[in-house]
Structures are given as C-alpha cells and as structure tokens.
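A short write-up of the structure that comes next.
A single protein chain has been removed from this complex, and every other one stays in its place.
Labels A and B are assigned to the chains in the order they are written; within every chain, residues are numbered from 1.
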Amino acid sequence: MEDQYKIYVVVAVLSVILIGLAIYMFSLDRKISKIEKRIKDN
Amino acid sequence: MKNYWYKILSIVLLLYAILAGFTIQIPDTNIGDTLRNVFFHVGMWFAMLAVMTASFTSSIKFLSSGKMEHDLKANEAVNVGVYFGILGIITGMLWATFTWGEPWANDPHLNGAAVSLLVYFAYLVLRSAVPDDEKRARISAVYNIFAFVILLVFVGVLPRLSVDTLHPGSGDGNPAFGDMDATMRYVFYPALIGWIMLSLWVLNLKVRYKRIENFIEEKELD
Partner (left out) sequence: MWNEIKALLYKDIQMELRQKYAINSIVLYVFSTVFITYLSFQGDIDSHSWNVMFWIILLFASVNAASKSFVQERPARHFYYYSLSAPQSVILSKIIYNSIMMFLVVLITFVVFQLFLGNMIEGSLLFFASLVLGSLGFASTLTMVAAIASRSDNNFALMAILSFPLMLPFLLALMKLSGIALETSDFTMEAYKLLGMVFGLNLIVIMLSYILFPYLWKE
C-alpha cells in the first residue's frame, strides 16, 4: 500500500467505531422508549 | 424513539467529520496533521458548553416553577458536561504533549478551563452535602447559576484579555481556534454541531433513564 493511502485505514477504523457507537446508542434509546411506553400504559 | 431527527443528524455529521477531516487539504503549519485534532478536541468543549447551557436554563426554570423535573435535568446536565469537559482536558493534554512538549502549559486558557471544571465539581459536592431533596434542588440551582457565569468568564472573557497564550486565539479572534482556514471551516462547523447534538442526545438518554429510575423507586416505596 502506498504511504498516502494509509490515512484511509484510520478513516475506516474511526468510521467503524463511530457506527458501532451509534448502533449502541440507538439500541439504548429504543430500550428506554420501550420501558417508558410500558410505564405509560400501566 | 423521540425526536430522532437530531440524533441521526449528529451521527451523520460526525461521520462526515471523520471522513472529511482526515482527507481534506489542511494548511501547512508546523504541527502538521495533528491540526486535524481541532475537529474533535474543540468539539468536546463546545459540547460541554451546550450541555452546561441546558443545565443553566433548567436551573432558572426550576427556580421560577419549583418543579423537580427541572432539577433532575440540571443535575444530569452537569454530569454530562463534566464528562465532556474531562474528555476535553485529556484530549487537550494529549495533543499538548506532542505539540508543546508538556501536557500542561501555564496558560490562562488552560487554567481557566480547569477552574471551570472545578466549579462544577464543587456543584456535585454541594449536592451530596444536602440530604433533603427540595432544599438540595434550590441550593444547587442557585449555585449552578453562579457556576455558569464563572464558566462564561473563564472561557470567554479571560482568554481574550490575555495576549501571550500558547493556546490558539489570543488577543483578537475566538479563544477556541483563532482564525481558521476556509476549507477547514467546512468540516469544523458541521463537526461542532455534530458533537453538540451528540452530547444533547446523551443528556436526553440520561434524563429519561433517571426519570424511570425515580419512578421505579417510588413504586417500590409504596
């Protein structure tokens, strides 16, 4: 791999991290919404 | 999931910041590629400012209405803000070690940021010192307002008054980044907005979680 393209490895790593975190936060958000709905309906 | 537009937007903007931040052409300075840190380190501080502003408004709302939900939001907001502030300081120290040779320079901007964080730590200590809910809410709301004013003084006013600082933006110019190259601005501003929205999302989650926790505690006490 040419030296100049190595930066894209960093970009890829960080994107994976960000998307992983995003998925995590979205799932947390959905879990909380579910509980809130249960509380409201009870 | 409520209000999902800003949550999705935050992720999109941050993804853009990562993709563009590393690939755009940046001006040739003596710190080289580490300049790209500015898209991420400064974001931490702006996130903290945004969340502390939310805390400030919640405290004011509490004092005028007396509703405990505002106190809950003010408290959680300080927690989130302190977290981002600590990240800001750590990333700053990391960057400083490679740029100035030492993790902490005796610089008014840095010291001001550290003191502002101390003020909010004192807020958390104050809250732990008062057992009664209602009293605690009122006292911490009053202190929070002072804390916010001090925060503004330290990050906005004092750095502009000093002329010999290592940190960019001394004298004239914004204390965060001085004057910025035009290409970088196209990544910088969206990145900031992305970080601010992310922090508000974290705050939103924490507040909702705490509310549920309180609700369950009350149910168990019955």
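General remarks:
Operating definition for what follows: contacts are C-beta pairs under 8 Å (C-beta built on N, C-alpha and C of every residue); 3 or more make two chains touch, one makes a residue touch a chain.
In this text, all values refer to a predicted model and were calculated from it rather than measured experimentally.
Within the full complex, the chain left out of the display contacts the shown chains B. Interface note: of B:105, B:126 or B:166, the residue touching the hidden chain in the full complex is B:126.
When the full complex is taken into account, the listed residue touching the unshown chain is B:143, out of B:143, B:189 or B:209. Where chain B meets the missing chain, the touching residues are 63, 115-116, 118-119, 122, 125-126, 129-130, 135, 138-139, 141-143, 145-147, 149-150, 153-154, 157-158, 161.
As a working rule, only the chains that are shown with their structure count from here on.
Contact residues of chain A toward chain B in the complex are 7-8, 10-11, 14-15, 18-19, 22, 25-26, 28-30, 32-33, 35-36, 39. Within the complex, the chain B residues that touch chain A are 1-2, 7, 11, 14-15, 18-19, 22-23, 201-202, 205, 208-209, 212, 215.
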